[in-house]
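Yeah, one chain of the complex is gone here, protein chain that is, but the others are all in their spots.
== chain A ==
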Amino acid sequence: MLPKIARIQLMSSHPQVYDPCDDSFALVDALLADRSNLIKHRPSICMEIGCGSGYVITSLSLLLGKEYSGGAYYIATDINPHAVTVTRETLESHGCHAEVVNTDIALGLEKRLARSVDVIVVNPPYVPTPEEEVGCSGIAAAWAGGENGRRVIDRILPVADGLLSDKGWLYLVTLAANNPLELCLEMRKKGYASRIILQRSTEEESLHIIKFWRDSDVLMDANERVTVNKTGNGMASESAAFSPFSIWRRGNQNV
């Protein structure tokens, strides 16, 4: 019994919309691998920022599926008006429901959904490109990430921080060139623990799927580092370093 995900045969498409590719598959595979946790998480609001073809939000809705009796409210946003239409068609052909909004990141939703969203998935435009390609109209906006591919990611993360509920999780696709290490450190300052839950080298790129979640230990730990370096907080520091990635990060800090 395999959980269902979106089928390529049922995908809608448009010349101006990014078709699902290795990055989309990597994100969905990461969600599949985390599926039992997601079901236990019992999210009531799930959101995708930059839904494109709708492959990811449809898969998320299918893999949480009927087993999750509570049912979640799914919202998908995209700045590209063709993409929201294609997402709507993809959802419909799979018999799924999600609310689709044509907007920039989460403009218009931020106020009412503040601290309410339990799961956010983002496959951002992460490809390093010339700055002028960022946010242009049409399909290039689906990948153009400016310097280090970070222009749009750096705008999305503060918005996601505002939207995520106390138990909220964020899944983010990044490229090695985006400096995932630095992203994790920045989110750590905001009180998020993080873990790379999937790494995949394709022919063209090295993809990392990072999962972020709020963690009071991390926030405490970060604050303590900033203020006073107490001698008695050795245990607290250790407890924050629960993922292999944290150890790597700590290792780097020592260099």
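The rule is simple: a contact is a pair of C-beta atoms (placed from the backbone, for glycine too) under 8 Å apart; a residue touches a chain by one contact, two chains touch by 3 or more; residues count from 1.
Quick note on the criterion: contacts and distances are computed from a predicted model.
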| item | value |
| --- | --- |
| The complex's invisible chain, by UniProt name, from "E2 ubiquitin-conjugating enzyme", "Glycylpeptide N-tetradecanoyltransferase", "Trm112p-like protein" or "Eukaryotic translation initiation factor 3 subunit I" | "Trm112p-like protein" |
| Chain not shown: contacting residue from A:Asn37, A:Thr202 or A:Ser216 | A:Thr202 |
| Selected residue (touches chain absent from view) among A:Ile49, A:Leu64, A:Ala142 or A:Ile209 | A:Ala142 |
| Of A:Glu92, A:Asp154, A:Glu186 or A:Asp215, the residue in touch with the unshown chain | A:Glu92 |
| Chain A, residues in touch with the chain not shown (by the definition above) | 2, 7-10, 12, 18-23, 25-26, 29, 32, 44-45, 69-73, 75, 79, 81, 84-85, 88-89, 92-93, 95, 97, 99-104, 107-113, 116, 127-129, 139-140, 142-143, 149, 175-177, 200-206 |
